[in-house]
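Mind having a look at this structure? Questions to follow.
Every protein chain but one is kept in place in this view of the complex.
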Amino acid sequence: MASPVSTSAAPSSSREVTRYVAIAGNPNCGKSTIFNALTGLRQKVGNYPGVTVEKKTGRFFGSHGEAMELLDLPGSYSLQVRSPDEAVARDVLLGRQADTPRPDAIICVVDASNLERNLYLVAQMLELNIPIVVALNMVDVAEKNGVVIDIMALREKLGVPVIAMVATKGVGLIELRQAVSRSPLPPPTIWTQMPIVLEREVMGLARQLPVAPDIARAEALLLLTLHEAALDEVTHHDRAIIEATKAAQQRLGTAGIDPISAPVDARYDWIGQVCAAAHHTGDSHFAASVSDKVDGWLTHRVWGWVAFLGMMALMFFCIFTVAQVPMDWIKDGSDWLGKWVTDHLPESDLRGLLTDGVIAGVGGVVVFLPQILILYFFLGILEDTGYMARAAFIMDRLMSKAGLHGKSFIPMLSSFACAIPGIMATRTIENRKDRLVTILVAPLMSCSARLPVYSLMIAVLIPGHSAMQKAGIMLCMYLLGIFVAFGMAWVFKRKLLKGETPMLLLEMPPYRMPSWKGVALRMWERSGLFMRRAGTVILALSVLLWALATYPKPSDPKATPSEALAQSFAGRMGHAIEPAIKPLGYDWKIGIGLIGSFAAREVFVGTMSIVYSVESKDKEDIAPLRDTMTNEKRNDGSPMFTPLVCIGLMVFYVLAMQCISTVAVVRRETNSWRWPLFQIFYMTGLAWAGAFIVYQGGKLLGFH
Amino acid sequence: MNPLIDQLSVAALVGGALAFFIVRFLRKRAAGKNCGSDCGCGTSKASKAGR
């Protein structure tokens, strides 16, 4: 079906925004599908300041062409929040979020096949005094499940516009657009009435709150339903308000009303009345569904693991084989470009900078784009189909041994792509300490930037062996990362961040066909972010590294390239750290690689090619670099890259925190420098110790 | 190639790369309150005040 959204026919985006609309709803109710359908490619992905929660905004146009700004809020079950992303949704709706205005209207997306539970959030939204349009999504799924919803009755009971939709097929989008652009859009007139004693306390507290009168009731109700410990952590109200809240809670307790559960019960009573009038369920509601049967297999103690490992194997197989073809194209492209520059520019520093610095540095990173895309493709499908929640479920037993729960597994899985989305995914973990532990260990999972380092070292270690043997060593490195991550989580949970793990509570979304458009859009977004990084940070870094390895030039013009390197800035730095890395079997040249890759580990390969193949004509190809490294000798004439040094270097890269972007994200997520610094310290220490054990231990055992 | 042009262009590129990092750093500091971009600074004073 043709989508009614058309980017080309859209009025100019410079038109003034007339309305600011937020799109809210439970997780997995189709919010993002509606957001994508309304905004098309006119999206902007950013972050809310202070937290690593993604902020997605986009422009869309009402039925008369009026421009509106649409904000995709994180999915939440309730305004009584339990995780950082739910807190962002609440703060935006209450106008507390810095840099984000309070919305003029809310599109509240409701999963029709799960109406009662979804109406709970609607009930809370109705209390916020913001105009609401309810988008009743997935009515087709509901019908298939034997659920019949009387839209007119629902509209009447809720007192707000209700639009029946099948967002994946574009059904109802025009009506939704019309409903949102209606002017004026009145605020809700119906909301849940609380028990009279509670209502009196709410109004009393609302009068004392220094907030706008239209949200005072909602704020007061949220405060009154906080547990004592949570109340003590509230910082956006002064002490007097907190004390008044506690006093009100006490009075309610004496009157026999539990201020925490009473509003929930009242809302569900009201939902019961709404559903009695508008919602008719067949008896199939409780029959075992297809999803139940599939769950019987995929969450089975044995078969669940078989399915999980099979899926992981397929994913990594595709990453290492399918990606090879486009990777070769990119490599050929950058080789060709390097050659073109070499052919067209005379021998000069500028040519060296362009070929060795810019093209080798940026090309060496961009070459991983296909692998990253495939990884995101798989992760997107696992998430869209609802399998991710099952993976978290079966991993819960293993994770609980390390003191974490299954939810921590999803960020760790994402970290195989890159620790940054992994760390961003920790926002769904409710418990602060568990989130910190997950953040601390997530970068130990081997990310895609480590691949080039492993590939190079394996090529030096066992040239000419079969792909299977190489893949085997690669797998060992991945397993080492996982193993150490679990071990460190266990240590942190027992020593550093002691605390009870909250009990697992996780919705298992029904299995669905993935939205290919959504998966494609996410891959597009990610590749954009990755390319922007390659074009900015990596580019600038490569230029600087090249300069450090080139200047100052030796006074003697006949100096060999390796003498020139030795007295360059990079060479001096390499010499400076040599004492620290000598016990690992490394010399100052490897030291340059280690320093160079401190900001981004993938730079190691580029640096090594600058360091070792300065004399080689074809610097883009890994084979001459591999041969140069294999033939590299120590001062005493023994080979430099012995098996122990190669394995030690790989172990070092498995364990070291060499990624400036991850440091920045951890800094932002934890809101202090303490944790990222600790992370750099412990991971570098671990890396050093690991490489030391491999080298010295191996020597003691008689290897070389 | 004229050595002067060569040296000047290299100096411009290296200087540009350096300037890139300096500007990035300064912008993050200046935007301390709230830069609103996805640059990774996120040092919102509001968030430090505790949310």
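Worth a mention:
Just so it is clear, A and B label the chains in written order, and each chain counts residues from 1 on its own.
As a working rule, contacts are C-beta pairs under 8 Å (C-beta built on N, C-alpha and C of every residue); 3 or more make two chains touch, one makes a residue touch a chain.
One rule holds in what follows: contacts and distances are computed from a predicted model.
Per its UniProt record, the hidden chain corresponds to "FeoA family protein" from the list "Cytochrome d ubiquinol oxidase subunit I", "Phosphopantetheine attachment site", "FeoA family protein" or "ABC transporter ATP-binding protein".
Partner chains of the missing chain, restricted to those shown and counted over the full complex, are A.
Among A:D295, A:D349, A:E383 or A:E669, the one in contact with the hidden chain is A:D295. The chain not shown here is touched by just one of A:K56, A:H405 or A:R626, and that residue is A:H405. Interface note for the absent chain: among A:S63, A:S261, A:Q324 or A:T536, the touching residue is A:S261.
Annotation: of A:A389, A:L456 or A:A540, A:A389 touches the absent chain (contact as defined above). Within the entire complex, the positions of subunit A that touch the omitted partner chain are 77-78, 80, 82, 113-114, 116-117, 120, 145, 147, 227, 230, 258, 260-261, 264-265, 268, 281, 285-286, 288, 291-292, 295-296, 299-301, 389, 392-393, 396-397, 400, 405-406, 502-510.
By definition in this document, only the chains that are shown with their structure count from here on.
Spacing of subunit A relative to subunit B, judged by their CA centroids, is 24 angstrom. Listed in rising order, the residues of subunit B touching subunit A in the complex are 1, 3, 6-7, 9-10, 13-14, 16-18, 20-21, 34-38, 40-44, 46-51. The touching residues of subunit A, counted against subunit B in their complex, run 45-47, 49-52, 87, 91, 96, 98-99, 235-236, 345-346, 348-350, 353, 536, 539-541, 543-544, 547, 661, 664-665, 667-668, 671.
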